[in-house]
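With one protein chain removed, the remaining protein chains of the complex are shown where they sit.
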Amino acid sequence: MFDLQGFHEAKDVADAVQALTANPNAEIISGGTDVLIRVREGKDAGKVLVSIKNIEEIKGVKLLDNGDLFIGAGTCFTHLTNDPLVQKHIPMLGEAVDTVGGPQIRNMGTIGGNICNGATSADSAAGMQVLNAIVCLTGPNGERRVPISEFYTGPGKTVREQNEVCTGFLIKKEDYEGFSGKYIKYGKRKAMEIATLGCAVMVKLDKEKKHIEEVRLGYGVAAPTPIRCPKAEESLKGAACTDTERMENYVNIALTEVRPRSSWRASKEFRLQVISELAKRALKEAIVLQGGQINA
Amino acid sequence: MRAVGKDKIRVDAYGKVTGEAKYTADLEPKNILHGKVYHSTIGNGLVKSIDTSEAEKVPGVVKILTCFDVPDIQFPTAGHPWSVEKAHQDICDRKLLNQRVRIYGDDIACVIAENEVACDQALRLLKVEYEEYPVMTTVEEALAEGAQALHPDLRKDNVIVHSHMTMGEKDYTFEEGLKKAREEYGEENIFTLERVYDTPKISHCHIELPVSFAYVDVNDKITIVCSTQIPHIVRLYTAMALGVPAGRVRIIKPYIGGGFGNKQDVLYEPLNAYMSMQVGGRPVRLEISREETIYGTRTRHQITGHTKAVVTKDGQILSRRMEAFANNGGYASHGHAICANCGNVFKELYIDKIGTEVDCWTVYTNAPTAGAMRGYGIPQSVWITECLTDDLARKIGMDPLEIRLKNCIPAGFKDPHNGITFHSYGLKDSIIKGAELANWKEKRAEYDKPQSGDKRRGIGMAIFCYKTGVHPIALETAAARMVLNQDGSCQLFMGATEIGQGADTVFTQMAAEASGIRYEEIYIGSTQDTDTSPFDTGAYASRQTYVSGMACKKVAEEFKDRILDYAEYMLNNAVQDFSKTVYVEEVTAAAKKIRELLSLSEETEISKDSLELVDSQIVEKKSGNPLLPLAILADTAFYSLDKSVHIAAECTNHCKSNTFSSGVCYAEVEVDMPLGLVEILRIVEVHDSGKIINHDTARGQVHGGMAQSLGFGLSEDLLVDPKTGKVLNANLLDFKIPTAMDVPDLEVDFVELEDPTGPYGNKSLGEPPVIAAAPAVRNAILQATGVAMNVAPMTSQRLTDAFREAGLIKTISVD
């Protein structure tokens, strides 16, 4: 039995916002895979939980008329991975969330919860970074949209207010079209694992598939919040897919943009080692996915 | 053999796949009270006071007990048979709740409440004042000059036990051996090596938590239903802890969800009983959470082995030395026995031509308490021994297989200290069989070629030996009972416990074999109840199939004998006494048939010597001709108005033998150098465990052990904060036992030699599988990369650090 003060199953987003506004001690629960664990630990004991688990309007993935994708915050990882739109347009994200925990957790945990927890280790975080996702938040004063680059304010902290419900994520057409992407999770086990490091790379090649037009490099756990490496990205513009030297250079630049720390989970040195290796591997795999040729 | 050696379906499989098998928590009565333990938030010190006033106010709280309330009695917890010799009794070093805090998370108070939430809330409101002492989580700190003794009433310093043992001449020392080696072989013909190897603290991670519930029965019996491997020992120690006679305590052990040695210790059962007694005998449940289980029950000992060795150029090991230091944590538990066990296998796995010197130190610290865990010091011992063996082989450029064949423990080996003898000897056969299965020669040659690049491959091996049970170090005794039913089926009651390993199944097979009753008609009682079950010390030391198996065989033979007694009576009284029964025709025909078969006259008595029980039929012994179904005999024995006998048998077997098992593991790996990832390409294990009673369950044991050993080698490491003594990764997310994705396909084979001492030629198998995979992988990594990893687990971080140091991957420098 969880030490809760109360529980409210919200009928819709407005109901959830109202319940959250009515009680400052209230907290949103979606999949439950993180919130209930905090309650059990005593960290969030005595809270009122406002459940958004059964709100159908925030589940699923839609292709909007303008070609943008909308990912409902309440979509669980398994459904995201199996979603035909995700598989077609942003398979990297589907693969990324397919590395969360184990199958049961993926049947429960949601993309909204994964991002709104503010954890740098979230498996969708690096992917959302490179997709330039826009976080849609609904509060008492209506909806606001926050670019993912402005969403995180610190470890476990985001700009979302206590009474705001994340309804989903917008991925602009120009942020996925023509790109291929690869997410590599580095953990100590192959399943039931929190990322020691997560790395997502998206690339767009020229028509001949010989040169890199654009590359995006995002990390989880390389800093207190999920990050992008803009300088490293810039350095590869126009580079030949076979240009090993520039790739090495890109890795070295990325290493200057990350801020990993030592903890009992992993040393800074080790994280740097993984950061550099994954930047390289994810880039190469992303290029190959798009039909480019690399120097193996 | 009709039942033994046949791969019978487990007797408990049906109950377990249907969910019908009941485990402790499944049996709790409704409206039970909930208990929870308050754990210290310091690692070393004294509780000065506990303010319970706020906690008492929480609605639903029934009682709060603190370390100031409990009886002033210290008791032992190790699941060893008790000894009537003072010197061999286990160390009594803890109370139900401890005022003197020796580990972070020590048990200092507990709450009993109507529900779990009230327990949690009350726990958060307890206010504890401590006097804090410096925390010593390592052996070095605890042995340092002036270090505070954690148990000054029992030991003047933190050394629990130091044992010194030698092979070779009496008073042998390594230094003398080295001198002798130089003299006899010449400096230029010998190599010496000095290495330190280290092993991790490990949590057992049985999936069922340590859970119990206790109540005082109407007859004043203090009853505890609990998940334990050792019900009879729990009874005795609970009685000691509570200060009541043993007969007043009753332990009931239902199905249990794994133990691996953690439940070979008395954990919270005495406290649970005390909690119930303090609330008027009402049932109280005490479920220890996963976190509490990891930091507060028992762990595998972290053992550091300081080694030295001398070997000749052509691979003759001349002498070895090990000083082993076991970090035992805050309480003694089994500790003193485990490090000595570690020393034993180091000294005997190889026969050093000149001699061997071993010192084992078991040390109290403020780290989590270490106790029994599957393998009982031998995974650590073999890690140390087999790392050293490969390092020696590499030093002299010898094939690791050759150096092992040349030096390993030989047939007929007898331990000079305890007399344990290698009776049936399958070690070398196992090594050879495994080498063939693993393609050792080809793979070794292939991977010996220079490798570069990000992915490198290697094959490695490790061997082990393991005794069977604990004789003569401690008592080995077991009892069993069989009781006939009206239909000719019977119950088999063992004092030995099923803990998932398949004991009930092999006992049923043995009982079927020895009695002649069909396997399917023997119902084994899986629940041990100390009020009704025969005595047995429990599941540990890979003893049960051997020691309890002897009792099982003995009781089944005696049971059969009593059945045949009655058969003899029936056949000799076929016409007179049975004329009115419904079985008169069958019995008369049976008597007639055996007389014909044996050409006996009507007047000659039929002797039971000419009878046998086969497949639940009374048969004529020589020809095997069936005479009478056991069902008829049983029904008659129950209800005969002339001679009613309730056929049953009970036996104790005091086992005074022991024998070695052995085996080998081969691992082929691919190492991802920049990421420090180890992929097991193939892993093959061959066991010399005597005759296998049931290959399906035996293979299952080996699979599970191999996976645990891979965890030991690659991922499992209980981390303790050196400042506070707090465990950093006390959950199943951060303590990394392998998932299905982390374990490769596991290949298993056996060399089946009849052991003359085993009840059916069998010897230990439960623990041996948990030993060799880790060092085999380590030695494979050594071949692949040239890097000798001395510390387990070989995590990616440790591997990349070592690769960087060896110049195999580049150093990343930022700033």
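Order of writing sets the chain letters: A and B. Residues in each chain are counted from 1.
Here is the rule we go by: contacts are C-beta pairs under 8 Å (C-beta built on N, C-alpha and C of every residue); 3 or more make two chains touch, one makes a residue touch a chain.
Definition applied: contacts and distances are computed from a predicted model.
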item: Undisplayed chain, where the name is taken from the UniProt record, one of "LuxR family transcriptional regulator", "Transport permease protein", "(2Fe-2S)-binding protein" or "Ger(X)C family germination protein"; value: "(2Fe-2S)-binding protein"
item: Residue among B:155, B:290, B:518 or B:562 that touches the chain left out of view; value: B:290
item: Option from B:47, B:746, B:776 or B:809 whose C-beta touches the chain left out; value: B:746
item: Identified contact with the non-displayed chain, of B:21, B:73 or B:396; value: B:21
item: Those residues of chain A which, in the complete complex, touch the missing chain; value: 1-4, 6-7, 9, 29, 32-33, 36-37, 40, 51, 53-54, 78, 101-105, 107-108, 190-192
item: Chain B residues touching the omitted chain (full complex); value: 9-10, 12-23, 25-26, 117, 204-209, 255-258, 260, 287, 289-290, 499-502, 696-697, 699-700, 703-708, 731-733, 737-741, 743, 745-746
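Heads up, the rule we're going with is that only the chains that are shown with their structure count from here on.
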item: Distance from the mean Cα position of chain B to that of chain A, given in whole angstrom; value: 44
item: Residues on chain A engaged by chain B in the complex (per definition of touch); value: 1-3, 42, 45, 102, 186, 188-194, 255-256, 264-267, 269-270, 272-274, 276-277
item: Touch list for chain B against partner chain A, complex; value: 115-117, 120-121, 124, 674-676, 715, 719, 721, 728-729, 732-734, 736, 738-742, 795-797, 800-801, 804, 809, 812, 814
